[in-house]
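Encoded as structure tokens, the structure appears first; notes follow it.
With one protein chain removed, the remaining protein chains of the complex are shown where they sit.
And then chain A:
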Amino acid sequence: MIELRELTKRYGDKTAVDRLTFSVRPGIVTGFLGPNGAGKSTTMRMMLGLDKPTSGDVRINGKRYDQLRDPLQYIGALLEAKAVHGGRTAYNHLLCMAQSNNVPKKRIDAVLDLVGLKEVAKKRPKGFSLGMGQRLGIAAALLGDPKILMFDEPVNGLDPEGIHWIRNLMKHLASEGRTVFVSSHLMSEMSLTAEHLVVIGRGKLLADTSMADFIAENSRTFVRVRTPEPERMRDVLASVGIRPVFEQDGAMQVEGMAPAQIGEMAAWYRVVLHELSPQKASLEEAFMQLTAGSVEYHAHEQGPTPDGRNGQAGRRRR
């Protein structure tokens, strides 16, 4: 169990993490979601005692990280930035960590085998690919057989095979009753692995909810209508009290009517339709809407978005 209470980190007058309060519960995968620059990595570094909070604190099983004796036996972490000396062999890297934390030597071979690095145990990580480096980081996290595991953007830069492997590993670790806390900026990634979601934006807590609730609340269905006469179609819809949302290319999103009803109405008023298709908004879109106001670095959109929402929210990303 990890508990954050009013956790805050300021750099000068910039607040990177703003009074975060939430708990990470055991036995499930908790996704830690937020746009780039939302403060995920800073939060995770504070959880590990690497960065000092400006105020508030983090407790791991009721203790501060630096009060843990042999912390690697409680909590293992894969951080986003590499944390390995390129000139020290994979085996020796794990050995020095095992020695300081009273981990038996046979665990080193076990974790190297588990992550598939047995063959390169005596090699220096300088020559490792991104995926191999990530695997070594995971081996280090698993070394002390900890009950809590933390992964910061574990799939970043991995090939599909590596991504698949990490997803299954996280699920497997949670099924063994471990606490898994994993950060990502991709909703689609989280929806595949996480049972619980913690969403932050600009360092603030935006949501702390189960994945099932998040999906139920946020999956929006609508009908996409494309017509050469958008003005007339809008008036037709307005006559029954429906206000369509325009997409960037002029297509309309209509909520609250079935495709059949819309088609019949269009036929009645003799409006030509080019497209009439039922759509389901992606979770990615729901996530973007949730964090829209808190995205650190916006790309400039081409032209205004007619619906007045954040431009990125109207885009389809899969």
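The definition used in the following text is that a contact is a pair of C-beta atoms (placed from the backbone, for glycine too) under 8 Å apart; a residue touches a chain by one contact, two chains touch by 3 or more; residues count from 1.
As a working rule, contacts and distances are computed from a predicted model.
Undergrad: There's a gap in the complex where one chain should be. From "4-phosphopantetheinyl transferase family protein", "NADH-quinone oxidoreductase subunit F", "ABC transporter" or "Peptide/nickel transport system permease protein", what does UniProt name that chain?
TA: Per the UniProt record, that chain is "ABC transporter".
Undergrad: For the chain not shown, which residue from A:96, A:238 or A:258 touches it across the whole complex?
TA: A:96
Undergrad: For the chain that's not shown, point to the residue among A:48, A:186 or A:245 touching it.
TA: Once the missing chain is taken into account, the touching residue is A:48.
Undergrad: List every residue of chain A that touches the chain not included in the displayed model.
TA: 45, 48-52, 65-66, 68-69, 71-72, 77, 79, 81-89, 92-93, 95-97, 99-102, 140
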